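Shown here: the complex without one of its protein chains, the others still in place.
Per-chain numbering from 1; labels A, B and C assigned in written order.
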Amino acid sequence: MMNRIRVGVLGATGMVGQNYVRLLKDHPWFEVTYVAASPRSAGKTYAEAVQGRWLMPEPIPQAVKDLVVGDANDIEQAKDKCQMVFSAIEEDKDVVRRLEEAYAAADIPVVSNNSAHRATEDVPMIIPEVNWEHAALIDVQRRQRGWRRGLIAVKPNCSIQSYVTPIYALQQAGFPVDAIIVTTLQAVSGAGFPGPASFTMIDGVVPYIKAEEEKSEIEPLRVLGRLEGGRIINSDIKISAHCNRVPVIDGHMACVSLRFAKARPTIEQVLQIWKDFSSEPQRLRLPSAPIPAMIYRDEPDRPQPRMDRDAGKGMAITLGRLRPCKVFDIRFVGLSHNTIRGAAGGAILMAELLKAKGYF
Amino acid sequence: MMNRIRVGVLGATGMVGQNYVRLLKDHPWFEVTYVAASPRSAGKTYAEAVQGRWLMPEPIPQAVKDLVVGDANDIEQAKDKCQMVFSAIEEDKDVVRRLEEAYAAADIPVVSNNSAHRATEDVPMIIPEVNWEHAALIDVQRRQRGWRRGLIAVKPNCSIQSYVTPIYALQQAGFPVDAIIVTTLQAVSGAGFPGPASFTMIDGVVPYIKAEEEKSEIEPLRVLGRLEGGRIINSDIKISAHCNRVPVIDGHMACVSLRFAKARPTIEQVLQIWKDFSSEPQRLRLPSAPIPAMIYRDEPDRPQPRMDRDAGKGMAITLGRLRPCKVFDIRFVGLSHNTIRGAAGGAILMAELLKAKGYF
Amino acid sequence: MMNRIRVGVLGATGMVGQNYVRLLKDHPWFEVTYVAASPRSAGKTYAEAVQGRWLMPEPIPQAVKDLVVGDANDIEQAKDKCQMVFSAIEEDKDVVRRLEEAYAAADIPVVSNNSAHRATEDVPMIIPEVNWEHAALIDVQRRQRGWRRGLIAVKPNCSIQSYVTPIYALQQAGFPVDAIIVTTLQAVSGAGFPGPASFTMIDGVVPYIKAEEEKSEIEPLRVLGRLEGGRIINSDIKISAHCNRVPVIDGHMACVSLRFAKARPTIEQVLQIWKDFSSEPQRLRLPSAPIPAMIYRDEPDRPQPRMDRDAGKGMAITLGRLRPCKVFDIRFVGLSHNTIRGAAGGAILMAELLKAKGYF
Partner (left out) sequence: MMNRIRVGVLGATGMVGQNYVRLLKDHPWFEVTYVAASPRSAGKTYAEAVQGRWLMPEPIPQAVKDLVVGDANDIEQAKDKCQMVFSAIEEDKDVVRRLEEAYAAADIPVVSNNSAHRATEDVPMIIPEVNWEHAALIDVQRRQRGWRRGLIAVKPNCSIQSYVTPIYALQQAGFPVDAIIVTTLQAVSGAGFPGPASFTMIDGVVPYIKAEEEKSEIEPLRVLGRLEGGRIINSDIKISAHCNRVPVIDGHMACVSLRFAKARPTIEQVLQIWKDFSSEPQRLRLPSAPIPAMIYRDEPDRPQPRMDRDAGKGMAITLGRLRPCKVFDIRFVGLSHNTIRGAAGGAILMAELLKAKGYF
């Protein structure tokens, strides 16, 4: 193994933080050398800090267990201990924004799962298979803010992962999309821990997730937008999202009706486009890039969360039920693992992309 | 209590049949005097026939417990024992069609839950709040078939109950609907017993229910159609339905995006229309008619199946989350109890309507 | 309806408090005229105070909806508004103890669901079918504390309801019990709201409930004890309890292995004893007394929580699977509704008993 980059995890004790710690175990490029959390946890070993709150099925990785948790506000310490950070801080958006900026200003690249900077004009929001080219916005960001090594890059919301990549694939193939109406069935882990009460979710589904429909409608526009003149010009696809919570542990599912803007491919063409799809992370053979990026299941009753969420180690998108739509043009179902592809895993893939592109 | 009509339940041992038996307990107009099932069950008492398969939370009604189960194919026996029948036979469509016709030909009115006759031209398919006027098709039916007292009337599929009535209310108020895209989250009881395996539904949702999307797209057109010249002219609303099975015991939920054909009401107007809505079953004070017919919940996270399915004794439609749609005009969530409003309860209400209108 | 006793509910906004409010709707003897909660809720109407937190399937009763919530610490106000209180306060045990005593000292009888006073020597802990005679301890309590109208009486933990009554029935019939080993499978509503996370309970069971095994082992001894010389002499039955949380909404189940102390009844005798069992609440025809008090199901796979919890309006104990034990003498399964019989409903039945016995 080559000399790995020393990385830190901010908000390391929460559910997303734990996912970073677990997914980075044995990573070929990155090595967790630092974990930070709120002052309350600072000073304890990581094992102590998460005691009784470790939610992953595997045990805490040996290499992280005994790391002493730092205070996430203490940037100097982070600078000593690591070369870049993954941010999974759960705080007020303002606090997160300022803190992430402070890290970047201190020459520490920040790859973030938090929504605080998703609308910041010079911060790229990246799904590596879709808009890897937006990484170039970092040059603008550094110039404007006077950062040299520091940077902030964010990943979009977990709810959109299962439909943005297939849409992108169609657009790339010459079939621009005009509008989609999407209904999501989202797993409880998407709400962190403890998340929804079992009293609510046993024999129950909830047709509402706070602020989720807004994110699901707006963020794809930016991800599918184009970088022009140093800024992102949003896509003008029209999106309507209905977001539901369902009693599933992991795996967000989306039922999509889609209308094309101009040319309309046949069902066979759509299938072929998805099956052929491959993108920059696959070409670069990034360690976390799923190959294939998207899997189409022929069975009439797939994808299903428990059966398909772990495809491509939780990084692949699984599609199914492609058929004509009675109102729009086509319909399909998409599924992605919300705490892997939709959170820590997606951020790690983005960090791999930025590393491959020389941003740190 | 007045002299009640003696009714029979065909297919009385299955899940829908059991629901008839339980919902007709203490009914002011109808009295279950006959139960019939397959030859296998014939000759046993009802209690013996359902032993180990009684799925209702309440015990078997005393009055039905000791009835001797008849063979559903034995129409003469039914004629002796009852004046009309509720059909919940689970057989091949062809078999059901012929059997229901034989009952009707023998002067026994048939109110059916089965899908066999839903597309038969002279058989009315009725949601009493929506198309009670289609009952007049029975006159055509009797004339054409030479039936005097007999008749066949059917109820539509459980999946459409939560969105057809609110659409109808809007159309009645002067806002014709052009198109809807609807995604349903349907309870496991909709599949009868045993229905989906727990191995599939624990930590799982299934984006597919056999033949359900077809029913959900086609049946509303007939229910919302108009009776003209002795036949139903279907509505031309465009409907696209995505049907999902979710781990919920009872209660089908629907996420609806709706586009109006011409005039577009404001959100406030829609709300008012739904709150003011009342229809023939309410005006006639039919015993099973929920008052109000539709309930709008203001909370952002309602309706929810377990919390709202029993509204109006399982006969009311609960609505919520009305808001503008980013692609169409409005969006909302509807919920109805699939084994009450969507099955036995809906059929009983229809029978009450037919009785009130003098059809038996 | 006779002049009903005006009652207050302390802790009315929590889950148990809500259950009191719902179960007391249309009660023939009691009328909720007062609701109290923490200072935070005081001054709001009840409907405002529980907005977004009303967890019952039925709507808030009309008669309570607009009551102004009082501060539970303000005893003078309570005295104006009601004649006795049901306590469902969720606070530190010390706080609860002192507050309940202050109410009683102010001439307000307190019937409590809280565990604070369950070990207090002069406070009776009552399951009305089992130890109604312990009500006489109130005379001692009043004498010792100088209370005239005031009193405190408590109900035991929800986890023990399904096995204490059948044990009592056996002892009454001349078959004293020596030891039981019991494993409970308890519903999530037993933990209040929000209670266990859905992330924990979907595809999961938890072999631990804080402090539950202690209560399940100790409280039955007092309930099954005898009142002698002004105090309770505990039963000396040996009890070992394993308490598990399972993904069930309502209904605690218990698997019991039981050893008799002396004479051993046959299986048939045990069955007969349980079927014949009736007690003081049934004799007094108390409004909430289930008749029968215990139901034995012959099916091999019953009781089951969803199917049996509502027996006797949630107040009956359902038993099943009586068979010889390979290690002890007999084995059986018991089930009771934890938020009705095991909480508010059990307390209401106890209040009815105290009323019938003239304690207020």
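Here is the rule we go by: contacts are C-beta pairs under 8 Å (C-beta built on N, C-alpha and C of every residue); 3 or more make two chains touch, one makes a residue touch a chain.
A quick note: this is a predicted structure, and the numbers were derived from the prediction, not measured.
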item	value
Residue, one of C:T45, C:N244, C:Q269 or C:Q282, that touches the chain absent here	C:N244
Option touching the unshown chain, where C:V9, C:V130 or C:V333 are the choices	C:V333
Contact residue for the chain not shown (choose from B:A102, B:V140 or B:I202)	B:I202
Candidate in contact with the missing chain, chosen from C:A47, C:A106, C:A136 or C:A179	C:A179
Option touching the unshown chain, where B:A104, B:V188 or B:L224 are the choices	B:V188
Sites on chain B contacted by the missing partner chain, in the whole complex	55, 188-189, 193-203, 247-249
Chain A residues that touch the omitted chain in the full complex	52, 57, 202-203, 249, 299, 306-307, 310
Absent chain, residues of chain C that touch it	179-181, 183, 185, 200, 203-208, 217, 238-242, 244, 246-249, 253, 255, 257, 300-307, 320-321, 325-328, 331, 333
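Going forward, only the chains that are shown with their structure count from here on.
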item	value
Central chain of the complex, centres being mean CA coordinates	B
Copies chain A and chain B touch via same or different residues, half shared test	same
Distance between the centres, which are taken as Cα means, of chain C and chain B, whole angstrom	40
Euclidean distance of C-alpha centroids - chain A vs chain C, Å	48
Mean-CA-position distance for chain B and chain A (Å)	43
Sites on chain B at which at least two other chains make contact	203, 249, 306-307
